[in-house]
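Have a look at the structure below before the remarks.
Entry: chain A
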Amino acid sequence: MGKVALALAGIAKAHGSNAVVRGLDLEIFEGEFFVLLGPSGCGKTTLLRMVAGLSDPDSGRIALGGSDVTSVPAEARNIAMVFQDYALYPHMTVRNNLAFGLKRHRVPRDQIGGRIERVARMLAIEQLLDRKPHQLSGGQQQRVALGRAIVREPLLFLMDEPLSNLDAQVRANTRAELKELQHRLGVTTLYVTHDQVEAMTLADRLAVMNLGRLEQVGRPLDVYRLPATLFVAQFLSSPRLNLLAGEIAGGTVRTPVAVFPTGGASGPGGPVQVGIRPEWLRFSPDPVAGSLPLDVALIEPLGAEVLVHARWPDGELVARVAVDGKLPDRGKVWIDAAASRLDLFDADGRRIGSTPGDAEPSNPREISPPLQPAAARGA
Partner candidate 1 sequence: MKRVVGRILLYAAVLIAAALVAMPMYWLVVSALKPSSEIFTATPRWLPGRIEWRNFVNAWEGAAFGRYFINSVGVTAAILFLQLVTSSLAAFALARRRFVGRGFILFAVIGALIIPIQVTFLANFITLQHFGWLDSYGALIAPFAASAFGTFLLRQAFLAVPDAIEDAARLDRCTGLAFLWHFLLPLARPTVVAFVLVALVAHWNDYFWPLIVTNRDQIRTLPIGLAMFVSQEVTTDWNLLMAATLFVAGPVLIVFFLTQRYFIRSHVNAGLKR
Partner candidate 2 sequence: MRFGRVLVAAAIAAIAGWTIPANADPVALSFWYPVDVGGGLTKIVDGLMADFNKTHPGIKVTAVYTGNYDVTLQKIQAGKLAGTLPDVGVTEISSVPVLASLGAAQPLDTLIAGSGGAKFLDKFWPSMLLNSRYQGKVYGIPFQRSTPVLYYNKDAFKEVGLDPNKPPETWAEMASDAEKLTKRDGGRVTRWGVELPLEAFNWFYYALVYQNGGQSLSADGTHVLWDQPKDIGALQYWYDLVNKYKVTPAYTPWNDGPPEFVAGRTAMIWHSTGSQSFMRQHVKFHWGMGRLPKNVQFGPPSGGANMMLYDTDPAKQKAAWTLITWLSAPAQAARWSAASGYLATSMAAWNEPEMQALVKKHPDVLVTKEQLKDAKAEPASPKYAPARDILNGLIKAVLANKEPLVAGAKKATAEANAAMAQ
């Protein structure tokens, strides 16, 4: 790990009586792409604005590059931000949108043109430089917004759901480009999103935020594999996490639909919450001892995989299954308890442990791209 670029200590913020951020600590390293992931209303945008200096924390300290900037105004922090709706300057051409911040930062005039050209080339917006924002498509506006941040060469990029206004195809492309670009520029980036796919694909490290607190901080696959809380497991699950009530007794986890072996995972006996990711749930076409027969209600093809929805009297379970797996189209299935992997949580949602199962998700590429830890890049 490199040097700490941004350090937050004990940050709290309330809007009236409503606590939005509750005593939060976080360190982000130089060159790192850090994603803050959470549902809307979890306080992630508020946190981002406090880092930018656009709003002040009620308590806590913010340090940037080792120096305390808590009371430094936004305009003096040398941070650039990409806004959700881009906030391009409507009355200026693209060129002036890029140039404005440089002029205000007293960059020598003879350097401004070169820097704009370089960034425009990097983002392939050279031919748009003389247009006004309202003459651009959504994707083009997004690039300009990015360009405006990049051209400033700031200490820190802040991005507030910058891809959320793009349509799916453009979003996927831009996501990949953004990741590549950030690696090339090496500027520390704090990125806020509610989209777990964005978080998993972009982040060097990520934090899952809920109700003004960080539930878990870590590398995407680590967080994915070992969710610290039921909330994290649910938030990172797609489609939704299968949740069952269970009880640990005598080396097994007993649930209404099946009895699973703990595989050595131990803990105090008693009631637990059982989470089974769709990709770690295994169905068998043949009856399995201790398992209820389930009715296949729906099969959703996703391409290389299908989602199998199976119903039991009190609910429905979803499994993500490779197409080459053997499954009847219709009829009954049983849970393959020994092959399925479980995450176990206590009544408060804290992780107790996992069962081993088959260990690997059915299609790892879809969920987790090849991971490049920050350290591996030698930042």
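How were these picked? Simply put, all candidates are chains of the complex that A comes from, given by their letters.
Definition applied: a contact is a pair of C-beta atoms (placed from the backbone, for glycine too) under 8 Å apart; a residue touches a chain by one contact, two chains touch by 3 or more; residues count from 1.
Quick caveat: nothing in here was measured; it's all calculated off a predicted structure.
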Chain A in this complex touches just one of 1 or 2, namely candidate 1
Contacting residues of chain A [partner candidate 1, same complex]: 49, 52, 54, 73-76, 79-81, 83-85, 87, 89-91, 100-101, 104-105, 133-134, 148, 152
